[in-house]
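One chain of protein is taken out of this complex; the other chains stay put.
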Amino acid sequence: MTDSGLEFDLTRRIGGFILRGRASLPACGIVSVSGSSGAGKTSLLRAIAGLDSGLSGQVRFAGETWHDGTCRMPVHRRRIGIAFQDTRLFPHQSVAGNLAYGAARAPAGTPGPDRAEIIALLDLHPLLKRAVAGLSGGERQRVSLGRALLSRPRLLLLDEPLSAVDTARRNRLLPDLRQLLLDHGIPALHVSHSRAEIAQLADHVLPVRDGQCGACHPLNDWLAAQDASHPFSLLEGHLAGHDTENGLSTVRLGEASLVLPGLGEVPAGASLRLIVRARDVALALDPVPGLSIRNQIPVRIKGIRPQPGTAYCDLDLALDGQVLTARITRAAADSLSLETGQSVIALIKSATLDPAQE
Amino acid sequence: MTDSGLEFDLTRRIGGFILRGRASLPACGIVSVSGSSGAGKTSLLRAIAGLDSGLSGQVRFAGETWHDGTCRMPVHRRRIGIAFQDTRLFPHQSVAGNLAYGAARAPAGTPGPDRAEIIALLDLHPLLKRAVAGLSGGERQRVSLGRALLSRPRLLLLDEPLSAVDTARRNRLLPDLRQLLLDHGIPALHVSHSRAEIAQLADHVLPVRDGQCGACHPLNDWLAAQDASHPFSLLEGHLAGHDTENGLSTVRLGEASLVLPGLGEVPAGASLRLIVRARDVALALDPVPGLSIRNQIPVRIKGIRPQPGTAYCDLDLALDGQVLTARITRAAADSLSLETGQSVIALIKSATLDPAQE
Amino acid sequence: SAAAEEALIAVAANFTRPAEDLAAAFQAETGHTIRIATGSTGALYAQIRQGAPYDVFLAADTERPARLVADGLADADTLTPYAMGRLVLVGADTADLPPLDRLRAGDVQRLALANADLAPYGRAAEQVLDRLDVCLPERQRLRGQNVAQTLAMFTTGNADLAFIARAQLGGIGPSSASLIPADWHDPIRQDAVLLLQARDNEAARAWMDFLISPTATDILDAYGYGAAE
Amino acid sequence: MSGSVPAILLTLNLAAVTTLILFVLGTPLAWWLANTRSRVRPFIEAITALPLILPPTVIGFYLLILLNPTAPIGRFWVTVTGDTLTFSFAGLVIASILYSLPFMVQPLQTAFDRIGRDQIEAAASLGASPLDRFFSLVLPLSARGFLTAGILTFIHTIGEFGVVLMVGGNIPGRTRTLSIALYDHVEALRYDQAHALAAGLVILSLIVLSLVYWLNRRSPRHDG
Partner (left out) sequence: MSGSVPAILLTLNLAAVTTLILFVLGTPLAWWLANTRSRVRPFIEAITALPLILPPTVIGFYLLILLNPTAPIGRFWVTVTGDTLTFSFAGLVIASILYSLPFMVQPLQTAFDRIGRDQIEAAASLGASPLDRFFSLVLPLSARGFLTAGILTFIHTIGEFGVVLMVGGNIPGRTRTLSIALYDHVEALRYDQAHALAAGLVILSLIVLSLVYWLNRRSPRHDG
């Protein structure tokens, strides 16, 4: 058994729609499948799960052949957990019965998250005795996700698993879900229309467009590339310390440091990812006193990229070996006479870095 | 027949869950029902539609009694269009057949949007001949919404109608949908977990929490009040002119003016609503030269509201009769020694005002 | 009157074929039309009691016609025996011994006979078995509801011997038969009766007369029915 | 075989009329049974299954008693139509309806049972009245149930024999159905004619049934 994860190279025709995909995904971590409605995300997940006939090509997982031409491993032997887009709970069983269904069928002794953990994660306790029929849309999705997790899957396929769950709960849930998957080494393929959800869950992103799978990108590249009108930068740093009185934390990025709110529970020294929206970064020629913006970081302009068709130009700013992108209006860039190589001050409001904001 | 819209005062018990609601909604415009998953939003819509038995209280619409104690008008006579959370398309009919179902049953001569209009709005043309079984999640939702619209309803109930539609398409669709409903004078009750969707569609918001309907608020009040961690301000102004070279527009707010990108199509003189996120507003003691932030607006501090449990304090800034809210860290406020009554400069990056950003 | 009329005759199922031949001859002779409805004697009796539109009842026994008379549904004056049944024992023609000898010798796996409760041929067969003192366990006795079913059990190879009516012999393939002496059992008398509702039906009255005419007797003889005394 | 033509026509007529009437009577009954929350439902369900429990001839016997011109129902029929109910086509139809009732009601109820409220609610919201919903939604969604019910009823009426024989009385051209004719052939030892009639019946039915099922082959399965 090799160390490889999911590999596939497949074609499927459904009516007038053709799905084509070829990718090799890492053995662990979460890959989000992104694409507009009708792009073929669900179809891709179904093809990988082996739910559809008429598939040509290959699907391999962890060195095991799941599909090769005509030879096909039955779905139930693949040990995949699927959270279906339409939940598909069993109407004749209670919530507890649904949760137990997969768990009871997992080979004895398989490692995986245990029931209590999942129930706590998804807050299922108040629902356990309920019939499936009376659940609300979001409750159904949580049960469906829990059922998939409890079947001790070797691979998780999550098809818009939290689209009916409110943002607050989703924001609470996603980091914990991610941690759980990483802790138990369960790789996942995840479909969502919400950029925020992808950003919080994924390691990689697999774009799908008109039935064509693109190449798999690391999350940051995708976040930066996928939509030029919402550029981000991802900065790696580590926690330097907390200012508990003001509720602020300091993150060191090499020489520079950033102050931001609300990381109270992260231990000092832990490494962190910060997502900084380019539109939230302003530039000044010199440090500015008497300003509410506390993060004033010296950077050097590496490149200036005017964005045709918009009012903007984007600036790549060198920050101690990392790149911070700023988006300002062209008019502002002109009036400041910014040039490549120039040293400037990047201004970032702490409030825009709050991880509690979606 | 009075000019009133939907009025209800109802109670319903389902298992351990109790729904209580009392409201009087305007005769036209869109009311979004907001609340966390399981709060009772779907139950409220069902109660209004008359889909559940065991309801006590009253429901009246446009002066007509729909429900009063034991007397109940049958659902099919109420002429409600419902886009169900789980779509409920008819599996034995094609997409065109589903769309025609409601249309064929509308009383002849009822005014309402016509078929071509709806098909264009929802981009249903490529799907018309398709069987319902092969549709993707988002496609199903569009068909379901179209079916409800085509039944020439007097009231629309939309239960998370676009949760599986990608953001780009949803952003294109929502303003047109809103315009269509206003043009035809169809009032709607709309459920969504997405603040962006509510912000684009609603006139009023009806919060639901643990089965209790709250009071109905105008959209701006709700946007401001509903979640203290995301304060906004809504500024009314009018378009002063365009700088086509830089892709910028100027909006006058009394004495002050704001520069922002991307309003190219709005005619000069038109009045506008600008949503300014408090976290995007920075403060300076004096005008700052050499800064990429172009909007530097003199304001007076009307109030300072520290936000306990967070790193922030929010400042209400008087701007020519309107109020602009700024959120900065308490540490910054302290170091600038800000006080009520003080005149300061509000800094707002143009990029954060872009209406194209969600 | 000379006008041709029509009569509906209820006939015990095992008498269907002779009845058809009789009807043809009757029609040729009188010009009246006869239609035949068949059924088990018990069912026909029940139907007549419930108003069935039959004109004449040709029963397979004497009991049911007598009861109809007692019930006030049939004309007592017309009660006529029209045939005497004869019992035969049939067996495969490949056997060395005639069927009766095989029965005596106990060389029988399964014996088919009619249900004595329902069919006079069954009662007669039981009397023969008693008389011969054949002790055959119950499970070797196959009982048909009537002689037709009894015969079917034999013709389909499920019984090696069967007590049937001599009139049925013409309908079966090669086999050997032993005619049972008439005095070994109570007479198997079949009675006909005119139903009261057909009192004014010329065809029906003519039919009752025809039944005991020489033409009819000849036909019945050919089928193996003894003449009624 | 040519002698069987009136019997064939009579039989087809009887089966068709019985099936049609049972569609009309059985559908609302099955729908009610599938939807009611009434306490008496199990009892009514039991009653609809019951006509099978007694042997046909015995049912026929009791029907004879019930329908004869001196009994209330039979007398009413005579005064209305001038004809008796027993030993007539009308009587055969009543007997067949009664005896085939379970084959109509039970498969329909099975089919109705699995139609969720969801789609019905959607149709109601689109302005469809209960009757409209039934025809535009329930009927197509339970097509297979109607097919099963119709075929079981039709075929059972064709093969039915004991009840018909008893109530109808085997009157040629009037109440002698195909199955009675076939029975007569066997009873009268006309085996050749019986074989021919049986073979014809089986082959014809096989062709017709295959055709019906073939036309229905696009079942509403796999729709979710």
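In this document, chain identifiers A, B, C and D correspond to the written order of the chains, with residue numbering beginning at 1 in each.
Here is the rule we use: a contact is a pair of C-beta atoms (placed from the backbone, for glycine too) under 8 Å apart; a residue touches a chain by one contact, two chains touch by 3 or more.
Treat the numbers as computed from the prediction; the structure is a model and nothing was measured.
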Touch partners, limited to displayed chains, of the chain removed from view: A, C, D
Touch criterion as defined above, residue of D:20, D:52, D:71 or D:139 at the omitted chain: D:52
For chain A, the residues touching the chain missing from this view: 49, 51, 74-76, 79-82, 84, 86, 88-92, 101-102, 105-106, 132-133, 147-148, 151
Missing-partner contacts on chain C, residue numbers: 40-43, 45-46, 64, 67, 110, 112, 115, 117-118, 138-139, 141-145, 149, 152-153, 156-158
Touching residues on chain D - with respect to the absent chain: 34-35, 41-43, 45-47, 49-50, 52-58, 61-62, 102-103, 106-107, 109-111, 113-118, 142, 144-145, 148, 151-152, 155-156, 158-162, 179-180, 182-183, 186, 194, 198, 201-202, 205-206, 209-214, 216-217, 219-224
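Assume only the chains that are shown with their structure count from here on.
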Gap in Å, rounded to a whole number, between the CA centres of chain D and chain C: 35
Averaged-CA centre spacing for the pair chain C and chain B, given as whole angstrom: 92
Chain D, residues touching no fewer than two other chains: 224
Where chain C touches two or more other chains at once, by residue number: none
